[in-house]
Structure formats: C-alpha cells, structure tokens
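Note that this complex is displayed minus one protein chain, with the remaining chains in position.
Here is subunit A:
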Amino acid sequence: MKVRIKKWNAVATWRWDIPDDDVCGICQVHFDGTCPTCKYPGDDCSLLSGKCGHNFHMHCIVEWIKQESSKGQCPMCRQKFEWTDNPALNAPAIVAG
C-alpha cells in the first residue's frame, strides 16, 4: 500500500513570546489578554517591549508616555523607555532595584 498525504490541516496556538505568567505592568492584565480598551488579542492590540526588558500593551504604554509626568520613562524601572522590535532577543532581564 502506498499512502500519500494530500492535505494537512494543522492546528497551532500562538502566544506572545514572553514568559508565561507575565502581566502588563500598567493594566495588570495577562499578555494573553488584551489591554482594557481592546476586545481581541492579536495585531490590533500588540505588545511593546522596552529595552529595559519590561513589556506592556502598546496601548497602555503609549497612554503613559503621552503624559507629561512620565518624562518618557518606563513606569517599572524609571529608565528611559525605548522599545525594541524583537522582544525575543531581549530576554526578560531581572531588573535589580
């Protein structure tokens, strides 16, 4: 008998490539979920990873940066917040103090 696979219906799940139990530092929602203003996770509600190693919902951190008082700092570690495109490379740093 010759068996040939004609069609393959695969199933995969995606999650943000960050540690499992991480939550957004601003809205405290798990990254699998959305920021408070969005309905569905995905490209419409993407994440933003700072060079400091802190991840946020993009909507959340943008709101934060817009505020005068934030002085463009990461709300978690008060470093200047600069985002990076590749959070995978930016392994979550254990931020001291």
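The rule is short, and it goes like this: a contact is a pair of C-beta atoms (placed from the backbone, for glycine too) under 8 Å apart; a residue touches a chain by one contact, two chains touch by 3 or more; residues count from 1.
As a working rule, contacts and distances are computed from a predicted model.
Trainee: For the complex's missing chain, which UniProt name, "Proteasome subunit beta", "Phosrestin-1", "Exosome complex component RRP46" or "Related to cullin homolog 4A"?
Mentor: Of the names offered in "Proteasome subunit beta", "Phosrestin-1", "Exosome complex component RRP46" or "Related to cullin homolog 4A", the one UniProt assigns to the missing chain is "Related to cullin homolog 4A".
Trainee: Considering the whole complex rather than only what is displayed, give the residues of subunit A touching the chain that is not shown.
Mentor: 1-18, 30, 32-33, 39-43, 46-47, 49, 85-88
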